[in-house]
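Apart from one protein chain that is not included, each protein chain of the complex appears where it belongs.
Chain naming follows the written order as A, B and C, and within any one chain the residues start at number 1.
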Amino acid sequence: MSVSTVDRAISQKEKVRENYLNVAHTVESWLLTTDHKRIAMMYLISISFFFVLGGIFAGLVRLELTSPNGKLLSSETYNKVFSAHGIIMVFLFLVPVIPASIGNFMLPIMIGARDLAFPRLNLLSWYLYMIGGGMILASILFGGVDTGWTFYTPYSSIYANGNVALCLVGVFIAGFSSITTGLNFIVTVHKMRAPGMTWFRMPLFIWALYATSVIIMLGTPVVAITLLLVVIERTLGFGIFSPELGGDPVLFQHMFWFYSHPAVYIMMLPALGVINEIIAANCKKRIFGYEFVAFSSIAIAVFGFIVWGHHMFATSQSMYASMVFSVISFLVAVPSAIKVFNWITTMYKGSVELTSHMLFALGFIGLFTIGGLTGLYLSSIATDLHLTATYFVVAHFHYVMVGGALLGFMSGLHFWWPKMTGKMYNEFWGQLTAILMFVGFNMTFFPQFIAGWLGMPRRYHFYAQEYQVWHVASSLGASVLGIAFILPAIYLTHSLIAGKQASANPWNAVGLEWTIPSPPTTFNFPENDLPVVTWEAYEYYKEQHGHGHSDELEVGAFEWRESEEASV
Amino acid sequence: MSLHALETVGVGDDGHEEHAHQTVSIQYENIEQQNESYIVGMWSFLVTEVMFFGALFLLYSLYRVLYFNAYLEAHQFLDVKWGTLNTMVLLVSSWSMVMAVYSGQKGRRKAVLVFLGITQICAAAFMGVKSIEYSKKFGEGLFPDARFNYAKALTMHHEESKASGNVHEPPSPRHVMAFKALEEAEKAPEVTLAAPTAMATLAGAPDKNQIKEAVPSAAWGTFEHEQNKARIFFSIYFTMTGLHGVHVLIGMLLMGALMYFYGSKHHCVEDYIPLELIGLYWHFVDIVWIFLFPLMYLIS
Amino acid sequence: MAHVNPNPKPVPPQQETTKHPSAWVYHFTFGFLMIMLGVTVALYYLDLDRKTGITGVNLIVALLVAVSKATAVVLFFMNVKNGTRLTWLWAALGFIWALLMGGIFMDYESRAWVYHDGWQR
Partner (left out) sequence: MDNELRLTIPAASEFAEQHDKLFHTINLLAIFFTVIVFAGLAFMIIVYRKGSKVNRLRAPSHNSWLEAAWTIPPLVLGLAVFFWSANLFASAYNPPRNAKEIFVIGKQWMWHMQHSNGIRENNELHLPLGEPIKLTMISQDVIHAFYVPEFRMQRMVEPGNYSVMWVTPSKPGKYHLFCNMYCGTQHSEMGGWVYVLPKEEYNRWVASAARPVAAGGIGSKMGGLSLAQQGRALYEKRDCASCHEGSGPSQGRGPSLAKLYGQRRQLQSGQSVVADDAYLRNVLYYPNEYALAGWQQSMPSYKGTLSESDVLAINAYVKTIGVSPVGEVGAPSSDAPAADTTNQQWRYMYGGESYK
């Protein structure tokens, strides 16, 4: 193919070409950088660190639960371990992971800007993240936190042992890190689009990031202030939520879930966005029903704000309120359905290539569907009365968060890795990992649905023997899953050292990010000139003729790119 | 100096070509994009701020509905005069801020400095008044931490108004309760006063139950619930005004920096964007107070 | 470490239309705010609730006054005119906040419906 020869020629040149990675090598050049790409890489590294930490805690949980009266940990330690797992995974891993790493890197490039609107704010965001993360880490190491990630009052504000206040302040600060990122994205999308990049020419990933940012901006302050109030109640003794002091503990749950349900969409929407890019690139087709997919992101963001009460069906929340929250939860499933079906239809008459990132994406669709559908058991009030706070819920949210968001992240990471690092990883290991992860994941969490249906309560250190079968099965799966997570750590690191140079467009995809060299230069575009966008998103075919072989198809936008590249 | 005179101070500084001195950061195409981005950014930030305070207003409203009588009574401890004064001070500061921005747009460096100065003075006055109010509340035992002592405050309040001849009616049942409770408290202070916060302060202590049993006698027990509701009012009051005060302080710092820049010769007056942004922020802080004032001080 | 754009593009000329209002707008707004402040405080001492016998009037009027003050500040001091894109953000915000408020009050208000008029009598 002529294309790859051009690519190869370019990659020869690239050996010496200056890029954002090799412009400077000093420590300050990283710690004081304002380049969104460098900040994204710093985010990627620090978030991975917290993921490994959270994963180790998950491993401890699974290890302990192989026995119904596990003796490895004391009950108190067990509680601290699963709390640490939940807190780290949610606040330090899954909320920032896609926006702050991939999003940070790709958003300006994909809309054709030299950087985010506020580069220094972006750096501040990373520092806030590190400070918040450091405080959470400190609270876990010194004293521990045994409240669960939900921090329910009055347990957290009065009864809990350990270092809850410090941890909450950490979460508060980490929250401001995501607010700053969200704010930056919003302004960037509004003001920094390249000439010709209209709203409906934006890649769907950007739409998803935009919707995410709006949720972050509107929801995060509420949880920030709520957690701050718990801190004040705990340290100073102000009365807000504690019934001992005249407060109402259920009010805390309202305020907490008002953020934390939208927060699950903060975690999910970016992943849903990533999948669009992967599907389009691996089917060489425009996403079916672009507008519907774009608006479904907005619909999820808006409706997501009015379902929080579905976490409180078993509390003293009024019956009528529960019903309202329940019905809206069913409604919010519809935009998700729209996305899923549009992806499947996109593949129709496409040219599906099973690259590693596509495998991750396919796994994502399957697991998100299962996770989302099991959400329906929970949003139906009568069944939730049985299932709430059992392992059914644990399985549900791991299906959406690990099977969904995390696989979405893996997919995006594999897709853009060549662009971000300029190196190709080993495709075979990538594919193997995707399959292993899918299998290991189902082995880990499917048994938990059954255990939950049988009534196994969550956050249980000791449990009844009849559940042991399922716990052992789950732990077995978790070891497979653990291996599946070790692999990318190895082959991705290996690619950095010994990987092939990546061409500008290794996947033959369209989109502004593939028009620039890998890795990009500091201000993204050659000569710092912004591109002028004259084409629609995902313009894989200019026109169609001929039949059969995909190789015979004309890849319209690609032709255009070839000529662009010649000038690089 | 008359207003008009103020406005014309510093005309000498301008007269250059528009935007000539403003630098454009690399990510922007032109100065307009840069300026608009900053303004959109500030507004977005204010949106988060509104949600931040909005959540607190929500807490306020919910407890106001649940515990209206306690609110009504507890708000008497807030001095309407101080509150009005502070509102006035903030409104003046808002006006001088907008005048500073106005002068900045016209490129009048000295006028900017003067108006910012007025704003600073108002902000400082606001904080001064707040600290007077706060220290009074601390003295009365109205700071809602473990030492919160509503009985004492109520009793003192009653005596004060008796002394000033305001009250002719007999004390309300709540006052009676407060007297009784206080009497008991004086008899066995270490036990009784600890009661409401026993749980809070002894969190984790093994003998929670002991304390619980040692505590309340009838009068105190009756009063405890009253006290707790007032305590919620004051918790919300201190949280909201405290956070608002923090915002004022941050505003003062920002204005200080701004004054430094406007005062120093190197600063280019054409770049009025920082001034405009801080102006927006300051008006927001003002708006929060516009709502806080009637909701906290003027409950009827 | 801010990088500077060495050759920024000129601003398209037609944009130069947003005028700064005359300073008198600000003085009038300020006067309005002060008057409204007086109104709020007066209301408090008048206590409409007692006068009219309807509970909550005073609160509503006081809030209306506060909203009008805030609106004045937003419109004139904060100069909301080039806010086309922003207006909807603000609308979204008010909407979302109303949802939070509405949701929580819906719960607390409707709790009594079941217990008090239900089976227990």
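One rule holds in what follows: a contact is a pair of C-beta atoms (placed from the backbone, for glycine too) under 8 Å apart; a residue touches a chain by one contact, two chains touch by 3 or more.
Given the structure is predicted, the values throughout are model-derived calculations rather than measurements.
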{"item": "Residue touching the undisplayed chain, where the options are A:Asp115, A:Asp146, A:Glu277 or A:Glu513", "value": "A:Asp146"}
{"item": "Residue among A:Gly59, A:Gly143 or A:Gly289 touching the omitted chain", "value": "A:Gly289"}
{"item": "Contact partner of the left-out chain, one of A:Asn22, A:Ser316, A:Thr493 or A:Thr534", "value": "A:Ser316"}
{"item": "Touch list for subunit A against the chain that is not drawn", "value": "68-69, 71, 75-76, 79, 146-148, 152, 154-155, 159-161, 243-244, 249-250, 283, 285-286, 288-292, 314-316, 319, 322-323, 326-327, 330-331, 333-334, 337-338, 340-342, 344-345, 347-354, 362, 365-366, 369-370, 373-374, 376-377, 380-383, 385-386, 388-390, 450, 453-455, 457-466, 468-469, 472, 541, 544, 547-551, 553"}
{"item": "For subunit B, residues in touch with the removed chain", "value": "69, 173-174, 177, 195, 212-213, 215-216, 218-219, 221-226"}
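By definition in this document, only the chains that are shown with their structure count from here on.
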{"item": "Pair joined by more contacting C-beta pairs (A-C or A-B)", "value": "A-B"}
{"item": "Centre-to-centre distance between subunit C and subunit B (centres being mean Cα positions), rounded to whole Å", "value": "18"}
{"item": "Euclidean distance of C-alpha centroids - subunit A vs subunit B, Å", "value": "38"}
{"item": "Touching two or more other chains - residues of subunit C", "value": "2-3, 85, 89, 93, 96, 100, 104, 108"}
{"item": "Residues of subunit A whose C-beta touches two or more other chains", "value": "119, 190, 218, 222, 251, 523"}
{"item": "Complex contact set, residues of subunit A against subunit B", "value": "108, 113-119, 121, 158-161, 179, 183-184, 186-187, 190-192, 217-222, 224-226, 229, 232-234, 236-240, 242, 244-248, 251, 255, 523, 528, 530"}
{"item": "Footprint of subunit C on subunit A - complex, ascending", "value": "32-34, 119-120, 190, 214, 218, 222, 251, 254, 258, 302, 305-306, 308-309, 316-321, 324-325, 523"}
{"item": "For the subunit B and subunit A complex, residues of the former touching the latter", "value": "25-29, 33, 36-37, 40-41, 44-45, 47-49, 51-52, 54-56, 58-59, 62, 66-67, 144-146, 148, 196-197, 199-201, 203-204, 225, 228-229, 231-232, 235-236, 238-239"}
